[in-house]
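Just one protein chain is left out here, and the rest sit where they should.
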Amino acid sequence: MSKVQASAETRDITLVEAVNMALHRAMADDDNVVVLGEDIATNGGVFRATVGLKEAFGFKRVMDTPLAENLIAGAAIGMATQGLRPVAEFQFMGFIYAGMEQVISHAARMRNRTRGRLHCPLVFRAPFGGGIHAPEHHSESTEALFAHIPGLRVVIPSSPQRAYGLLLAAIRNPDPVIFLEPKRIYRAVTQSVKDNGEALPLDTCFTLREGDDVTLITWGACVQETLQAADKLAEQGVSCEVIDVATVSPLDRETLLCSVAKTGRAVIIHEACRNGGVGAEVAASIAEGAFLDLQAPAVRVTGYDTIMPYYRNEQHYLPQVEDIIGAVEQVIAL
Amino acid sequence: MSKVQASAETRDITLVEAVNMALHRAMADDDNVVVLGEDIATNGGVFRATVGLKEAFGFKRVMDTPLAENLIAGAAIGMATQGLRPVAEFQFMGFIYAGMEQVISHAARMRNRTRGRLHCPLVFRAPFGGGIHAPEHHSESTEALFAHIPGLRVVIPSSPQRAYGLLLAAIRNPDPVIFLEPKRIYRAVTQSVKDNGEALPLDTCFTLREGDDVTLITWGACVQETLQAADKLAEQGVSCEVIDVATVSPLDRETLLCSVAKTGRAVIIHEACRNGGVGAEVAASIAEGAFLDLQAPAVRVTGYDTIMPYYRNEQHYLPQVEDIIGAVEQVIAL
Amino acid sequence: MRQIHEFQVDSTRYLDDHGKPLGELPLQAENTDRVLAAYRNMVLTRTFDSKAIALQRTGKCGTYPSVLGHEVVGTAIGQGMRKSDVFVPYYRDQASHILRGVSLTELLLYWGGDERGSAWKNCPEDLPISVPIATQCCHAVGVAAAMKIRDQSRAVVCCIGDGGTSKGDFLESINLAGAWHLPVVFMVINNQWAISTPRSLQSGAETIAQKAISAGLPGHIVDGNDYFATVEALDTAVERAHSGKGATVIEAVTYRLGDHTTADDATRYRTAEDLKRAWEKDGIKRLQNWLHDRGLWSPDKEKALQAECKQTVEKAVESYLATEAEPPTAMLDYLFESLPAALQQQREQIADRYRGGRA
Partner (left out) sequence: MRQIHEFQVDSTRYLDDHGKPLGELPLQAENTDRVLAAYRNMVLTRTFDSKAIALQRTGKCGTYPSVLGHEVVGTAIGQGMRKSDVFVPYYRDQASHILRGVSLTELLLYWGGDERGSAWKNCPEDLPISVPIATQCCHAVGVAAAMKIRDQSRAVVCCIGDGGTSKGDFLESINLAGAWHLPVVFMVINNQWAISTPRSLQSGAETIAQKAISAGLPGHIVDGNDYFATVEALDTAVERAHSGKGATVIEAVTYRLGDHTTADDATRYRTAEDLKRAWEKDGIKRLQNWLHDRGLWSPDKEKALQAECKQTVEKAVESYLATEAEPPTAMLDYLFESLPAALQQQREQIADRYRGGRA
């Protein structure tokens, strides 16, 4: 079928390499998988996420497009209605907005609108989040915009293993998935990943660390700072449960509520601005679903309600380890 | 300046007529106010919101545009940087998505980006919400998408008087305002409105009815059902405070928290789907800010997390008076 | 040193306003069966249309966009396409849908506010009606790209109105079709109006067909009330697509003889004379005259056809009106392939509420 190696090799790789590995695997496994986007074929993507695909699978299945995000989104939808499984890259999340109409009005609706006659088995990938000293519009984390749209899944990996397993799941999923890759940790950590073609479940949170005193709920790059905070808090004798939400919509409230029922306290951490962020839904769900269990209100540690500053000041916007620790101390004090 | 009548005449008018009255008033008061959109000049708008403007102020200030929402949004931004105060109509909220990139990446950012050198004193108007037996895409209520974007104000009138006063305020405001008009009640109620040029404050909730037992928080067309529910509940001896949020972003948390501090209970009602709706932010803010006052969790009565059904079934999607009463009974029981 | 690059589009008509040939007719005129089938479809479409408007006026259907004035071009599209091609419509393509196999009942269900109106059984790959203007053009190139990726000899026909050609989607899509040599035909139905906005306010371009030049594509104008000019253009463009020669843009010039939709009142923005002049160019009457002149048609045949169409429409209306609404839980049943756990509770709530569980 193709020359790509399909052995279950295990390698220590970065998150972006895991994305690449999953793309190779998915394309090798299924001829219907095609990849498209700006600079993804010959150049291998500006973050190198698609490197090698064109060489392995040919330009018919790995397509450099003209510069038009609305077109990329819409063409992917058209391909998907024909049973292809397009994986379209938006070079940065900040450039997906031109494609919003297609995402909201068509990708999310095609199955419902046709009562299942047509559907959209596609993945819209985009690197997202700040902290890499990039120019304006290169630091967006507006996952909440997509999470609010019924018919979409919004999936955010936070480790190489989860990037591999969740991307495979997203591609195999028969419905549209917005797959947001935290670029700040594209190369920050490595992990041994087995290229075994095994997908991870969507629609479920991952409990990364068990604890009794407080539940830390987060996703994306913030998982790093959250785990660091949990480490430090452990030294102070505070036992944190750390949950990577991973699929921020539809939201696996059950896992969250079970954890909060146990700990009685929750801190929600995300990089997006606070007002109307996914953290609001998490907090509202916890408030409603665990009212009697809560010993303190769920507290949110987030970006401020403003535009991500240009890079000289971006660290002042991003949630830091100390902010998480501060919030935990606050809810523990109650 | 123009032939439009600028007397402080008082008339019994509908919400859409109040919009029209405010537009006339704003254009008469300030030559910089211009109006643009699809079918708004010669035709007076598909809902007649702009009727008479072209005749009164001429085609230079009242512009029928080609069919391109992205262009309408972006051209309005360009005009605004020159000190005009464009009021652009999107024919239905469901068609604003093509303009999302301009709204998010430019309108909301121009002032911040240029450190105040340029700014965007513009209003993007759109009829929104369901319940008028319209075709697909004509029933959207995705205010949450805009509420999450820093730099925007999202304002929703729910009566003729507030439509008049808030639209004047929005037009005079030096920053971009998304002005969403609940089309279900465009003509459902009339109210006497004085054309006195007086604006209402933005960034503040309106308490429509005082009460002690529970705070009902809502906006847009749902204000109608909420007031009806409050009436019925009064008969049962339940005293409801009813708050019209009006400016859903930035959110006037103070008014909400004061009310909940008094009543100890809150029900949030909106038509948009629940997951990640503005109700989530309201609920999260209440949970965080009124934790010790709450005798029951804030409960949300909303649309379901799905696509607004075509009109034969739309009433099954929309929150009904009984749903609100049921939710109040539920929180009162706790 | 100055160099000149030249470009052109052509425009074609074969019949005058009364159906008299202006010169030699194309081959398509010889296929009498096909011409007669076309005529029948036009009449059926028009019969359906006036019934749908009547249903709306009497509260039995939702907002409906009349197809009056589009019957000829819609029929030409339906005939020009092969079964295995994919049709990517906008919302005023009733004449084409009928030929593709969409039932009149399905069409009524759609405009009657029922999602099952897009669950087309007979043309399962055609895209559903697209309400957000011009967005369907991007789907069309995606479908065409899929065909090309798979080396299929198939084509896509995509419809859009004159107003729609101002929206980026159209221009981005024709550009991709040109860059990738995609098997797609863009049919611009220039009916002179986008709701109240006249063609002249949409663009300073003298013709819409010349937008094809921006994409390096051939652009053709046809008289959209001239069946022969329109069907010839379709046949040629579809054949071109099938044989791997790439995309075509066709501007079919016609006139929207009705209101924009049943929610519109066109007298607000256009004159009675304009409308009257447009009626004089009506393509159905024109083809009828031609058929008559050729001895292929008669008042009796016309009467029989009218009766037959009426009956067909009545039957569809009956079955439409007899269709019960879906249970409200259907609003969650097609959102995803299978309902995520997160939504199960909402589905139960809907069911409860519907059964009166709430009250």
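So that you can tell them apart, the chains are marked A, B and C in the order they are listed, and the count of residues begins at 1 in each.
Note that in this section a residue touches a chain if its C-beta (ideal position, glycine included) is under 8 Å from a C-beta of that chain, and two chains touch if they have at least 3 such contacts.
Everything numeric here is computed off the predicted structure, so don't read it as measured data.
Asker: Which one, A:13, A:53, A:205 or A:307, makes contact with the chain that was left out?
Answerer: A:307
Asker: Of the residues B:50, B:105 or B:161, I need the one that contacts the missing chain.
Answerer: Among B:50, B:105 or B:161, only B:105 touches the chain that is not shown.
Asker: Spell out, residue by residue, where the missing chain touches chain B.
Answerer: 34, 60-61, 63, 65-66, 68, 70-71, 73-84, 86, 101-102, 105-106, 110-119, 150-151, 174-175, 203, 250-254
Asker: Which chain A residues touch the hidden chain?
Answerer: Output for chain A: 38-39, 42-44, 46, 64, 66-71, 94-95, 97-98, 133-138, 274, 304-307, 309-314, 316-317, 322-323, 326.
Asker: What residue numbers in chain C mark contact with the hidden partner chain?
Answerer: Touching the missing chain: residues 1-14, 22-23, 166-169, 171-172, 175, 177-179, 181, 201-207, 209-211, 213-217, 221.
Criterion: only the chains that are shown with their structure count from here on.
Asker: Report the chain whose mean Cα position is at the greatest distance from that of chain A.
Answerer: With centres defined by C-alpha atoms, farthest from chain A sits C.
Asker: Chain B to chain C: how many Å between their CA centres?
Answerer: Computed from C-alpha means, the inter-chain centre distance equals 36 Å.
Asker: How many angstrom lie between the centres of chain A and chain B, each centre taken as the mean Cα position?
Answerer: The computed centroid separation for chain A versus chain B comes out at 31 Å.
Asker: Indicate the whole-number Å distance between the mean C-alpha point of chain A and the mean C-alpha point of chain C.
Answerer: Chain centres of chain A and chain C, defined by C-alpha means, are spaced 40 Å apart.
Asker: Mark out which residues of chain A touch at least two other chains, giving numbers and ranges.
Answerer: Counting only residues that touch two or more other chains, chain A contributes 70, 101, 105, 112-113, 150-151, 250-251.
Asker: Among the residues of chain C, which ones contact at least 2 other chains?
Answerer: In chain C, residues 115, 132, 168-169, 335, 342-343 touch at least two other chains, as defined above.
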